[in-house]
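Below is the structure I would like to discuss, written out as structure tokens.
Note that this complex is displayed minus one protein chain, with the remaining chains in position.
Going by the order they are written in, the chains are A, B and C; count residues from 1 in each one.
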Amino acid sequence: MSGNSFGNLFRVLTFGESHGHSVGVVIDGCPANIPISIEHIQRALNRRRPGQSLYTSPRDESDQLICMSGLEKGKSLGSSICLSVKNKDYRKKDYDELNDLYRPSHADYTYEMKYGIRSKSGGGRSSARETLARVAAGALAEQMLKFFCPKLEVIAFTQSIRNLSLKNDLLNVSKDEIYSSQLRCPDKIIEAQMKDLLNNVQKTGDTLGGVISGQIRNCPVGFGEPVFDKLEADLAKAMLSIPASKGFEVGEGFSSTLMLGSEHNDIFINKSNEIRTKTNHSGGIQGGISNGEHINFRVAFKPVSTLFKKQMTVNKFKENIPLKLKSGRHDPCVLPRAVSVVEAMAYLVLAENFLKYKARKLI
Amino acid sequence: MSGNSFGNLFRVLTFGESHGHSVGVVIDGCPANIPISIEHIQRALNRRRPGQSLYTSPRDESDQLICMSGLEKGKSLGSSICLSVKNKDYRKKDYDELNDLYRPSHADYTYEMKYGIRSKSGGGRSSARETLARVAAGALAEQMLKFFCPKLEVIAFTQSIRNLSLKNDLLNVSKDEIYSSQLRCPDKIIEAQMKDLLNNVQKTGDTLGGVISGQIRNCPVGFGEPVFDKLEADLAKAMLSIPASKGFEVGEGFSSTLMLGSEHNDIFINKSNEIRTKTNHSGGIQGGISNGEHINFRVAFKPVSTLFKKQMTVNKFKENIPLKLKSGRHDPCVLPRAVSVVEAMAYLVLAENFLKYKARKLI
Amino acid sequence: MSGNSFGNLFRVLTFGESHGHSVGVVIDGCPANIPISIEHIQRALNRRRPGQSLYTSPRDESDQLICMSGLEKGKSLGSSICLSVKNKDYRKKDYDELNDLYRPSHADYTYEMKYGIRSKSGGGRSSARETLARVAAGALAEQMLKFFCPKLEVIAFTQSIRNLSLKNDLLNVSKDEIYSSQLRCPDKIIEAQMKDLLNNVQKTGDTLGGVISGQIRNCPVGFGEPVFDKLEADLAKAMLSIPASKGFEVGEGFSSTLMLGSEHNDIFINKSNEIRTKTNHSGGIQGGISNGEHINFRVAFKPVSTLFKKQMTVNKFKENIPLKLKSGRHDPCVLPRAVSVVEAMAYLVLAENFLKYKARKLI
Partner (left out) sequence: MSGNSFGNLFRVLTFGESHGHSVGVVIDGCPANIPISIEHIQRALNRRRPGQSLYTSPRDESDQLICMSGLEKGKSLGSSICLSVKNKDYRKKDYDELNDLYRPSHADYTYEMKYGIRSKSGGGRSSARETLARVAAGALAEQMLKFFCPKLEVIAFTQSIRNLSLKNDLLNVSKDEIYSSQLRCPDKIIEAQMKDLLNNVQKTGDTLGGVISGQIRNCPVGFGEPVFDKLEADLAKAMLSIPASKGFEVGEGFSSTLMLGSEHNDIFINKSNEIRTKTNHSGGIQGGISNGEHINFRVAFKPVSTLFKKQMTVNKFKENIPLKLKSGRHDPCVLPRAVSVVEAMAYLVLAENFLKYKARKLI
């Protein structure tokens, strides 16, 4: 109710300022007796961590996960699960100069207007560091879902950076192919071009945005709660809650507006005695409910707001002043790390919808 | 929790199958002593009603609003407000033939798989008739907001149908200009082209989609609850919950992915001693919180699934069969009516966020 | 969130002023395909209805149930279910004289202070007529539970009126025995004494209170969600939300405070190869979770506030004035009708807890 929690039956509540004591999450609603590997969660955190390549922030966040409650001997107890990470790379000075001014397109101004107070330094809750808690929760949700729906899987990857884009939907790409790419882009040729682009833009102190594709494979029929909690509505909220995201589309998305009904409709067919659709323009959801086809969606991320070139802005006294950040600990492009967050948020949506589905099915 | 309610502090819970007794909504959380005009709500329903032009369904739904509770002498009592409309144009026969088959890209199949039962005829809760309840609730939310934030206003209009699109954002268009257009498109030249397109496509039994633009004008600074309940996340969920919507973007949206950070950042300036931004690429929201600029967003609607030309599909027995609907009571394009729904959902998001904001501000 | 809804997974939202258009409820979360008899719900309403005996209010509320949505051909559709009753016995005049004063121990004063407005006449939402919607929802919850847990049953009866009390817990009393008693007191001798007492007190224009006993029989092991949503905590909230209730206890309740631990502890035993307890001082709940024994509890109801003898009070202008109501349409004792409400609220608690339990159990 004040924005730090997501979900009801599988509720996560995150906490932690980017330069405070810790960042973490409490997960309330995971069924008991589910095998949960902390190592699996740690690996997910490692993938999200900055400092892994030239293309992500050099800030060292080793992000050692602490399990404070809810798990014992590799299993969930049915109680609330608290996972946290200490903030150790705390370099307060970097930010001091910024306390009196509002960085363009950051949350400094809106936070201060809303709350009348700002975290001592850094972005507080608006920092990307907050997403660490989402990734931890998502990796736990993934394991819960694996227990009940072994084939269900979420895949996310970098679809485009600026105008460099994968040519088609990669329906069969594997997690390994994605994770082995620094930019989380499974096409090596495009990835090489993206790296060149990033290098060139980074030299000028500028930044880039792009699109992340998400796929939910083997989602059982029946997830999603019409009217207001349609599966795509839950996904849209989840994705638009990620820092820097500006758009979401499912299936054909905005392109569907250019199609005729007869082009867009997915004809039902009998396929090996199962009811399936011939095409999948709907993106695996009809009437807000999963139809058994793969769910695919895309999320738009704007270019990173933190530039290392001069910009004008105003300070608290409403004076126009120039802003030029020195050294950088920020990503020139959020996409490679955001892939983990998109994946995590999709798992959280699925965990919630699975439990809702389970609560009311007859058998 | 099973999809029929939206919001918490300003909660709406809708009910009603398209061919059942009534369609309606209960609004729980409207403050007491707010002037509420039932006529204002009725007018909003009239605008959403089909049968207003050639371009919307000829079904006659006079939609006479009944206030069952919560209002007296033009004011809210502080209790739950029930508004309903009886279903009188109930022509069961139209649908009988469809009971055993699954219409392509409709919710027939997913509803039956999820619930094991389908409403006797028509779309049940998946029918567009359900949106009537949203419009009623939205028109009530609008009046509540008018009381507390007199300048706050939501505008929505048809931005494009297929490839016919308004050339630029209409920042100053008025509600009158929109409502006086049959297609809710305030540019008369484009509207004329759209009408031609609709006529031509309708003759072939086919359907169209398009994009609706929404604007929230004069939103106070501070609406929206980071981390998960960012204002754009709430809007995204609201819009993707509308039948046939497939995408949402705010500010520059997907286009922002093509911009450099230095192009996209909104520079803060002192404007008549107020802190404002020079540009508004962010679309009025930063860090999930309204920044005082106009909020603008777009929603993609796929072409209508109900065609009046032959399609193949399968029936309950998994047999392939042809489907050709005869007479039509469906819109060839959902956009003109969906404009009212987009507007209503934005008001519901704002009502919820206003009360959350009010609950916690210091003075 | 503003008090008109109860439950989350099995959510009920009630509406209706006592002298407005209708009183009703929307139930959101009932699984699909459950057999639901409207007649069963109507019978429950009939039992709650006043005017059935000398001992309840002579107001005629025939309370004809209208099903507005969610049910077809005797089954739930999985959508929200709206049930309502029109207010026809609307005698506005009775109350006019009261509009400017505050009846002692009624909600007139607190409602006006909180909302700044009062329903035109009568108690608005604070009237006992509101409980009609609870009884309808409870009778629906009962049928849902019957489908999944056929043996589960709620029993409630009048335990005492003033100092006339049943001597012991009636563990085997049947619903028939209770419903066939005008006072819902299954002991005919005590009931006769209670009738005498009621007659005598009613002649003086005074009123009485008492205690209602509730039993939940054959509750499966495992209902209830520690820490905060213990089964007894949910029951306590449910019961204290009933108009005029002032206390709740479970198991030995307040008497347990007089016992030693060695007297109170329920020893586990092997009973026909099931683990059971030798005694049931805990009242069927341990650690907030049902343990398979019968759950028993008691609810205290204060004497009715509406007297037909002279009282002093103040009016809106803070002047002391006498109040003497003339004719009466109020119960001299709320117990006989409240039995239905206690039963309904217990069913609502069980429906919610059953779905929560179902959502997370492994198989």
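Annotations for the structure displayed:
Note that contacts are C-beta pairs under 8 Å (C-beta built on N, C-alpha and C of every residue); 3 or more make two chains touch, one makes a residue touch a chain.
Bear in mind that the values here come from a model prediction, so they are computed numbers and not experimental data.
Taking the complete complex into account, C:His106 is the one of C:His106, C:Lys146 or C:His294 that touches the chain left out. Here one chain is not drawn; of C:Asp28, C:Asp63 or C:Glu130, the residue touching it is C:Glu130. Screening C:Asp28, C:Glu191, C:Glu232 or C:Glu343 against the full complex identifies C:Glu232 as the residue touching the chain left out.
Listed by residue number, the positions of chain C touching the unshown chain are 1-6, 8-9, 14, 102, 104-107, 109-111, 113-114, 116, 125-126, 130, 160-163, 201, 206-211, 221-222, 224-230, 232-241, 243, 245-254, 256-270, 273-275, 277, 281-283, 285-291, 300-307, 309, 311-314, 318-320, 356-357, 360, 362.
Across the interface with the omitted chain, chain B contributes residues 8-9, 29, 31-33, 78, 355-356, 358-362. With the whole complex as reference, residues 1-2, 4-5, 8-9, 11, 13-17, 20-24, 26, 28-29, 32-33, 66-70, 72-73, 75-82, 84, 111, 114-120, 124-125 of chain A touch the missing chain.
FYI, only the chains that are shown with their structure count from here on.
Across the assembly, the mean Cα position most removed from that of chain C is the one of A. Chain A and chain C have Cα centroids separated by 46 Å.
Averaging Cα coordinates per chain places chain B and chain C 39 Å apart. Chain A and chain B have centres, each the mean of its CA atoms, that are 26 Å apart. For chain C, the set of residues that touch two or more other chains comprises 8-9, 29, 32-33, 78.
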